[in-house]
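Note that one protein chain of the assembly has been removed; the remaining protein chains are unaltered in position.
And now, subunit A:
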Amino acid sequence: MIRIAAVGDVHVDKDVLGRFRPALEELPDRADVLLVAGDLTRHGTVEEARCFATEFGGLGVPVVTVLGNHDHQSDLQSRVTEVLTESGITVLEGDATVLELHGHRLGVAGVKGFGGGFAGACASNFGEREMKDFVGTTEVVARKLQDALLSVQADALVALTHYAPVPDTLLGEPLEIYPFLGCYQLGRAIDAAPTALALHGHAHHGAERGRTPGGVPVRNVAHPVIKQAYNVYQLLSEDVDLELVAT
């Protein structure tokens, strides 16, 4: 059994310090890992990244994140990543990490992702250079996610993105902005690998639950959607913990 705590869109700045901490201190009793689905900060400044590291660092469980669009706002995403990494927080962008938890291997592949839209209402790689750059970016990041997912050997595989891979979890958002909230290419990448769970944020007014066309459960863990410090999802429920057997 692996228990995954997850939240996104915590948008930390000085004014948020201490709000999440009491619930986060309980994490080691409630989950084996914390995944954070981007928009860690308000404007992507180094100071805000330090605030995030203070609030979400040193928790007693591994913390794995991707960045969100807010974390790119100041064009300091590399510095933000450095600050988080120095605090022991893993930041994924087109790569994967494997965590050994109770004798199980949890693989997490992550990418920020990008917009583009969903079947029947998506941007196409055609026309002006600006439009081709937009959709080209979508295709590149989706490919990175697929490669990262396929690179992992694990007992359970989780895809972590900021942008949404399916429209199901956008329900509640205005239809007109779906192309800015996610893209089908991320869903296709998730379906190309044996993914057990896909987590994303970004859609503050969306819905929590969805599924990819290939049947992978998708959860929108944006903080305003889940309305608590984090959700906990349990994977490999039937598997006996090797650690428990050994002791």
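Going forward, a contact is a pair of C-beta atoms (placed from the backbone, for glycine too) under 8 Å apart; a residue touches a chain by one contact, two chains touch by 3 or more; residues count from 1.
Methods note: contacts and distances are computed from a predicted model.
When the listed names "Serine/threonine protein phosphatase", "Branched-chain amino acid ABC transporter permease", "Phosphate-transporting ATPase" or "BON domain-containing protein" are checked against UniProt, the chain not shown comes out as "BON domain-containing protein".
Of the listed positions A:L35, A:V108 or A:L235, the one in contact with the omitted chain in the full complex is A:L235.
As for the chain not pictured, it touches subunit A at residues 3, 10-13, 15-16, 19-20, 22-23, 26, 30, 42-43, 70, 73, 196-197, 204-205, 217, 223-224, 227-235, 237.
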